[in-house]
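Following this message is one structure expressed as structure tokens.
Yeah, one chain of the complex is gone here, protein chain that is, but the others are all in their spots.
Should a chain be cited, it is by its letter among A, B and C, assigned in written order, with residues numbered from 1 in that chain.
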């Protein structure tokens, strides 16, 4: 991997982290409309996976995959606009947070009902196959969402259709307050792969290079007509389900253990080891991203709320 | 196993088979209201599994499990009444075929939506566990029904709750006209068991003793607090999906192969080998069942249709 | 041009659209070699291939979701429910994903979800339902309910070409019971337009689906009593054709609604509300209704016959309203 690529990964990891942190500040300022769902600690999955994609590929993010959106070219300001419910947001304030999409960019925004992204992105993938396009669809689910019927129906459908679908299982230990052990009896989410004739794959989701390589291989396989894959990425949700949640249900030690595995700190070590960047350089990058983000947040803050009457219209073509 | 038990098994196998055949005649006579769904060829599964149960156990049959109902003490006349839509039927003519139940007998009749029996019987099983009763719930699904979200949700729920639920997967090669190979990518339905932390179990569903032993073991395990099991029973649907279906989509050779594995003929060989009954004795039993069935069918034929106005009422307590 | 059945009209309509636009695909159970439970797709897989006629596992929510995904790739998917009752299993996918997409972020979901609906063929509680009111309350959906073979063809074609999700409810009682000459060539029936099936002077019945035929039969009987009843066939339930509803009210000043669907919260209520709001002064009597009772659809013939609104029920209410 080239140094440029490594730095690109680093920049996106940082962008994801700093963006979330800045959103948290915005939330504390009372400027976020509704809830805020952070991806802190899980950035390597979003960034590492989305970076494997090419033009024409699609993603179906969940609420914590802001990193994937940023990698796929979404303007951070659009996400801020969504959280601030401004007229200028991709949904014109009609929906919030990451609930937006853009077919031209290959982004299928989620709905809240867990599991439903899987059949929809399976359909996208089938469409690619039917059209003979060498593209893939990448879709995400949490551990908790895997208990939904739609997960099963969508996975089976994709498998039967041999659709180019890569499914990222983000095992972050919890579904809201419920630990994975009380959501399922398998010791690994990958134990669900053979139910669809797929290989069991589990990786360290806090190691961005492992994510990149593993997802990259699955994407390549799908692109070549090899059908779907499921990849379990072990990680941890370092903040509450949403900002209002103090995650009192998470044992302190568990959190500390995972803090030590922080995907960004770990990747900084890689950069230093490989002499791609030193600490000072890392700091410079951080500062420049922070700077840009401040400008983005300030700029969106001046943008208008929608006019009430724009509630109407747009239900039908 | 005692000779009495072997003869009991035989009687129920025959009852199931001859009952279906007599229903088919009824259908040709135009006396069946709606469709008729035969279980011909799959009798060993219904009979062998239901015979493992004890008082207080529950079953959740599907449309082809008339054998299970007969074993659990349902009067054949009640099933005839259902198919003939008579006022005297368990549903008073409000629903047909095997769509009836009786809590006091531990029978939960299905609805048409495939998959939905699994969560419901999982709830029954959980209730047994919560009440501390040493009982189990036995539920059936076809291969096709396993693609439904409810199958997944119910299985996962049962597994997480460690509910005493035994799930019989009837792999009869087809879901209506669709062969199993186009419904899923696994080579065996049992490949779905590990997805719920369960053991892979596949048996010859046309060998009633194997069904009896395997289900018996799973039932005993569940009764002892060992949680749910899934058992794949290999079998074949020897008639169309329903009587109107000429199953033109089934290759003749496939049908012939399976005809040779007929569960009743095979069990007759066992009886003869073990000197439990000879051919003449088998014929005598057949004749006596046939005789009784004729009486049952004739008797129901004299029973009234419901009065139209009994359409009303009974929607609420 | 030979007469064709309602069923054949649907089949022709789909066939022609498959032929016309390579983006049209169909998904459903047993729709390949078997041709679907009612043979609506008979012959299609041989002609159009497995890339267009996509036989699926049994997963209504899954394949409806996949149809939404296919629409993002430029397809216009037709989703067949083997019986429309199974649409309940895709309820969230339709009302939450498909229906709200355009409003939320402007994406088009040109899917058609169709299947055999309605009672009268001894299908019992799970193969006879009228599902229209499950969906009529969800902005973003359209619901069409053809009553004639020509409409069946024209509306399926219009539904396939429509840029929004359409629920197309074909009445299985009509499948082989009605036959008609259907105009040749490429034409559609516009979604959202009702049709006056019979003009009348004294009162109007507003209805749809299989009940249109019951209404017409009743109108014939009433004529002998010198009661002239107008019959309005809604053809689309969402959006309702308010103009046609109000026009018939203004014409006859007495209306009732007839539907096979159960009474409480059936479409009759919405129609009563619209008439109250916009044509109250034109009413010379209450907006009445003739409907099935509030029960599941029963199975046994006498029960199902009791359940379904009959010509005599329609005649009785018409007489009552005329006398009002």
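By our rule, a contact is a pair of C-beta atoms (placed from the backbone, for glycine too) under 8 Å apart; a residue touches a chain by one contact, two chains touch by 3 or more.
Model, not experiment: these values are computed from the prediction.
Asks: Check the options B:16, B:46, B:68 or B:91 and report the residue that touches the missing chain.
Replies: B:91
Asks: Can you work out which residue in C:103, C:208 or C:306 touches the chain that's missing from view?
Replies: Reading the full complex, the residue touching the unseen chain is C:103.
Asks: For the chain that's not shown, point to the residue among C:27, C:59, C:89 or C:308 touching it.
Replies: C:89
Asks: Of A:33, A:272 or A:285, which one is in contact with the hidden chain?
Replies: A:33
Asks: Name, in rising order, the residues on subunit A that touch the hidden chain in the full complex.
Replies: Its contact residues with the unshown chain are 33-34, 85-87, 89, 91-96, 99, 111-114, 144-145, 147-150, 175-178, 182-184, 249, 305-312, 315.
Asks: Across the whole complex, list the residues on subunit B that are touched by the chain not included here.
Replies: 58, 90-91, 94-95, 99-103, 108-109, 111-113, 116, 118-128, 130-131, 137, 149-150, 152-154, 156-157, 160-161, 314-317
Asks: In the complete complex, the non-displayed chain touches which residues of subunit C?
Replies: 85, 88-89, 91-92, 95-96, 99-100, 103-104, 125-126, 133-134, 136-137, 139-140, 238, 240, 261-262, 264-273, 276-277, 280, 285-289, 294-296
As a working rule, only the chains that are shown with their structure count from here on.
Asks: Can you work out the whole-Å distance between the CA centroids of subunit A and subunit B?
Replies: Taking the average C-alpha coordinate of subunit A and of subunit B, the gap between them is 45 Å.
Asks: Which positions in subunit C touch two or more other chains at once?
Replies: Where subunit C meets two or more other chains at a single residue, that happens at 57, 59, 61-62.
Asks: List, in ascending order, every residue of subunit A touching at least 2 other chains.
Replies: Within subunit A, residues 149-150, 153, 156-157, 160 contact more than one other chain.
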